[in-house]
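Note that this complex is displayed minus one protein chain, with the remaining chains in position.
Letters A, B and C mark the chains as written, and numbering starts fresh at 1 in each.
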Amino acid sequence: MKGIGAANSAPSKEIVIDAPQIAENGAVVPIEISSNIPGTSSLAVVLEKNPFPLAAKFDFMEGAAPFVKLNVKMAETADVRVVATAGGRHYSATREIKVTIGGCGG
Amino acid sequence: MAGPMKMRATLAGGYTEVRVLMTHPMTTAQSGQPLHFIQNITVKLNGKALIEAEVSQAVSRNPVFSFRLKGGAKGDKIEVTWLDNKGESNKIETAVA
Amino acid sequence: MNRALARILLSLAFCAPAAAQDVKKEIERYRQMVSEGSPAELFELEGEALWKKPQGPRQASLEKCDLGLGPGVLKGAYAALPRYFKDADRVMDLETRLLHCMTTLQGRSREEATQRVFGNADRPSEMESLSAYVAAQSRGMKMAPGESHPKEKAAYELGRALYFQRAGSWDFACTSCHGEEGKRIRLQELPVLLKPENARSVAASWPAYRISTSGFVTMQWRMNNCYQQMRMPEPAFGSDTTVALIHFITVTGKGETYQGPGNKR
Partner (left out) sequence: MQRDFHARGQAGMERVVQDGIQRVCTETHNQPPAELARRLEADQMKTIAFPQASLIGDWKSGERIAQNGRGMQWTDAPGTPNGGSCYNCHQLSPKEISYGTIGPSLAGFGAKRGSGPELQRYVYGKIYNAKAYNLCSQMPRLGYSGTLTEQQIKDLVGLLLDPASPVNQ
């Protein structure tokens, strides 16, 4: 967590988290993230209640857009935090995703 | 032995959308099975690394990623490689369509 | 959206009775996003390799398997199943036919070939991967199962009768869950498969990747798992019972363009 600067990040509305508010199954939670902050060089996905909160970190070189879509696992309803790094500074945004039980449960 | 991968790279309004599928169990420490997950992913355009990712066991089984590369032209070569915590790896190449 | 606003919206969505519609909308959005990032295609690749792999005492591949349109013809074969096969003198669905080819072409015993028909996320079954591959070769084609042979008609009638058959510890029939429009189990909506408008999308999307188990599931599995949840004993793989139900559902949903392999909960 230290390496991605989540602790001293500034909230930013320029980070877009596109995810369903409710996930029918915690094993597959689709998340699409992108940053409109100029010079964004990395995006990290932090799942706040997971045993290993840092789900993934993406470093973007010149020529790659700060955009990624992926599926993550969430054991329970929790906040998803996205930390963007641009020009050595850290920015973040969060979004709560509710994890429910889908089918017969049998 | 690594399972199959699949990738599509298509031009879409000024950028190249790359969608890549990987066969991998992505087992967690909680599952009771040996920890086995992809750790590193690299996306290259014509041999040059544009995206480097560090991934954890919190990524779902059989990972699917979409990335966007600025520009790109038909026929450009996209290559995606992954490496897991057991040292296994796999690679796929495709041309932008 | 900021967090405070998100919380207010969530509390509205989950506490106010009028918000059931929002929950439904969000679940639909979830399913849409999941299907855009589905690994179903990986199973097609695996299935293609298995289709071409020499196996069994005869070390033969399945490439000469006749799925109804002639030996080795894959394009459109799935869309024309289940159908009557003269060489076996019975109606067969995809999996039953694949099993037939494994025994006749590859010389494998039925016992060996059905030892592990339903796999799991760690190890998909041969049948699952093959189903993904074969079904994918009918993408874009209209579902048109066999309906003219007397045995095809009989299978349809048997399937329809079984759909209403109540039995087991919990007195369930297919209709217990799939009998009334607009009902659901937990959050899962339940198609009434007696109605073409419901059966069509089902016929056009199976077999499928199953999100909750990260595995690939087939229609034979669906029948097996329904009977499990109906608290019944286990139906045999490829039995007249399971084939008849699959035939009944597919005929009810005929005419839809095949779009699978799909994604299920």
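Things worth noting here:
Convention: a contact is a pair of C-beta atoms (placed from the backbone, for glycine too) under 8 Å apart; a residue touches a chain by one contact, two chains touch by 3 or more.
Since this is a predicted model, take the numbers as computed values, not measurements.
Contact with the chain not shown here comes from a single listed residue; of C:V73, C:M141, C:A154 or C:M232, that residue is C:M232.
Residue C:E180 is the one among C:E157, C:E180 or C:E197 that touches the chain not shown.
Within the whole complex, the absent chain has one touching residue among C:R110, C:R166 or C:K195, and that is C:R166. Seen from subunit C, the chain kept out of the figure touches residues 14-15, 23, 164-173, 175-177, 179-180, 182-187, 190, 227-229, 231-236, 239-242.
Basically, only the chains that are shown with their structure count from here on.
Each chain gets a centre from the mean of its Cα atoms; for subunit B and subunit C, those two points are 29 Å apart. With centres set at the average Cα position, the gap from subunit A to subunit B is 18 Å. Residues of subunit B in contact with two or more other chains: 60-61, 63-64, 66. Residue positions of subunit A with contacts to 2 or more other chains are 27-28, 32, 69-71. Listing the residues of subunit A that touch subunit C in their complex gives 11, 13, 19-25, 27-28, 30, 32, 69-71, 79, 94-96, 98, 100-106. Subunit C meets subunit B in the complex at residues 37-39, 41-42, 45-46, 49, 121-122, 214.
Those residues of subunit B that touch subunit C in the complex are listed here as 3-6, 19, 21, 23, 25, 60-64, 66.
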